[in-house]
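With one protein chain held back, the other chains of the complex are shown just where they sit.
The letters A and B name the chains in turn, as written, and every chain counts its residues from 1.
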Amino acid sequence: MSDVAAPILDIHNLSMVFGGLRAIDDVSIHIKSGEICALIGPNGAGKTTIFNCITGVYKPTKGSIAIEHGERGSERIEGLKPNIINKKGLARTFQNIRLFSNMTVLENVMIGRHNSLKAGIFKAIMRDRATREEEQRVIDESHDILKKMRLDMFINETARNLPYGAQRRLEIARALATDPFLLLLDEPVAGMNPQETKELEETINLIRDREKVTILLIEHDMSLVMNVSERIYVLDYGRLIAEGTPTDIKGNPEVIKAYLGE
Amino acid sequence: MDYFLKLFLSGTAKGSIYALIALGYTMVYGIVQLINFAHGEVYMIGGFVALIVGGFFFTLGLPVPLVLLLSIIASVIFSSAFGFTIERLAYKPLRSKTRLSALISAIGISIVLQNFVLLAQTEKYLSFPSYLPELPFLLPVREYINSTQLIILATTSVIMVALTLLIKFTRMGKSMRATAQDKHMAQLVGVNINQVISVTFVIGSALAAVGGVLICSYMGQINYYIGFIAGIKAFVAAVLGGIGSIPGAVLGSFILGWTESLGTGYISSDYEDAYAFIILILILIIKPDGILGKNQKQKV
Partner (left out) sequence: MTRKLVIKEVLASLVSMLWFSVLLFPFMVMKVNVASGVAQIRFRWAAMPVIAIAAFVLSFLWRRALIWNEHRGDKLSTSSPFALARAFIQKALSKKPVRRTSLLVLLALVAVYPYALGMYHTNIMITALIYVILALGLNIVVGLGGLLNLGYAAFFAFGAYTYGLLWKYAGPAFVSAGINTGWIFWIALPLAGIIAVIFGILLSLPVLRLRGDYLAIITLAFGEIVRMVLQNSSAVTGGATGISLIPRPWLFNLRLPPRQAATYIYYIVLILVIFTIFVVRRIEDSRVGRALEAMREDEIACEAMGIDLVRNKLATFALGAFWAGIAGVVLAAQTTYINPDSFTLWESIMVLMAIVIGGTGSIPGAIGGALILKLLPEYFRPLAQYRMLIYGIAMIIIIIFKPDGLIPRNRKKYTFVEKVAQDGKAEVQA
């Protein structure tokens, strides 16, 4: 797909209320095609909740989320089921890793390719030639994705037995396997050592440059955020308090206040 | 109206017995997320101990109220000990394993206890002599409610209040609530998980024992198999109310008692055991977490 027509995401006046708690309060975010954008904020600011609203895990209380198709108009997605939203090209990782932990690394990625395959129950039982070829194709494709994420040495390992950093990368690999145009990463380097963090930073850049996937990431690791992202949104107590380039954000007094407290 | 009142009252009595068993189910579930299939058997054990110990003291010629008291005490002690032993033997080794394996272990215990009682005692139905007193002031209204029913109701109410107070205000109660919420965190703040789990089983079993004595006195008979159906129904009651919730278990039990009583009275007694399941399905379809269950939006 050409960059001009590539869909982007538009979040408008989003609010999410849990009981009495306003986890997100009137937030508007606009993701541009091909950028790496970060969403930061202190613990409990509502970052993950925004991801959950975008990906359909929660139904937002108010506001709209839309995929912009450029000239072909926009498509509202708020409140749709997570699997539908994923099919539209949004994929995510989870802050508290949610791998299919008793399955192998390769199988985890193969599940990501679910919707690029067709075989139903009868085809699966018959296992005709087309199905066999399809199956071989998904194995090869998954293998390629794993190589890109430098996980190919773990292929037959049970996901639960992977080192922590590798589990985080596997989550990204699995999300990439669904062929997204927008990848939502929830704290991708949490728990990683500096070496791993550095490597993941490169990987994130590669995903954007080579795979042409737009990235929105939540992260507490400020050096990663500042290095990798072109634009940053800052959230505090559910409200957007700043938006801008890394340099803008670094010098913003509101942001400093939110992080340091008063 | 008259007929309705009668059915309603007998449903209430029945519901309060279900409540005694359902409480144990719900407490255990709340703390270790285990469907304790053997809980019904503990209740059956309670009934048997009361029959045996009561019979022994009765033949010694002790006065009836004393026999009643001793048999209830014995039944509570032995059932609690059984509950404690079952947990240590069959559930504790599986605590870190899948929940399915603990469930199978529970079913295994259920089979073992049933057959143990069958072999050690009898497979026949035994009639259960009631030591519960006749309350003279109930004579005029005995068509509606008899002494046994009233005693059941009163006992259950007292126990319920006591249990609520225990869980709300004592240190152990606090530990139990903490463990139910988050086992790991509770351990970090110094709660002794093993102890809490044991106490939960002991309390649950003690309640089941009281339930066992009362319902056997009410029905007038006992058999090694009575625990199974009662256990399932109590579990249904606990789920109805929202499993893990103590007021939920009580409410669910009453709803179950009323449904069964009114269903058999007005519709047909052929389906006595089915009403429990039908009402369960209806309620869960409307409220998937039970009536008082927390609608937990899973945090992602």
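We take it that a residue touches a chain if its C-beta (ideal position, glycine included) is under 8 Å from a C-beta of that chain, and two chains touch if they have at least 3 such contacts.
Keep in mind that what you see is a predicted model, and the values were worked out from it rather than measured.
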| item | value |
| --- | --- |
| Residue of A:M110, A:I145, A:I215 or A:V234 in touch with the missing chain, whole complex considered | A:M110 |
| Identified contact with the non-displayed chain, of A:Q95, A:T158 or A:N227 | A:T158 |
| Missing-partner contacts on chain B, residue numbers | 29, 33, 35, 48-49, 51-56, 58-59, 74, 78, 81-82, 85, 89-90, 93-94, 97-98, 100-101, 103-105, 107-112, 114-122, 126-129, 232, 235-236, 239, 243, 270-271, 273-274, 276-278, 280-281, 284-285, 288-290, 298, 300 |
| Where the unshown chain meets chain A, residue by residue | 55-57, 81-83, 86-87, 91-92, 94, 98-104, 106-107, 110-112, 114-115, 117, 119-121, 124-125, 127, 131, 135, 138-139, 143, 152-153, 155-156, 158, 174-175, 177-178 |
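Note that in this section only the chains that are shown with their structure count from here on.
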| item | value |
| --- | --- |
| Separation of chain A from chain B, taking each centre as the mean of its C-alpha atoms, in whole Å | 48 |
| Interfacial residue positions of chain A with respect to chain B in the complex | 18, 48, 52, 57-58, 94, 98 |
| Residue ranges of chain B in contact with chain A within the complex | 297, 300 |
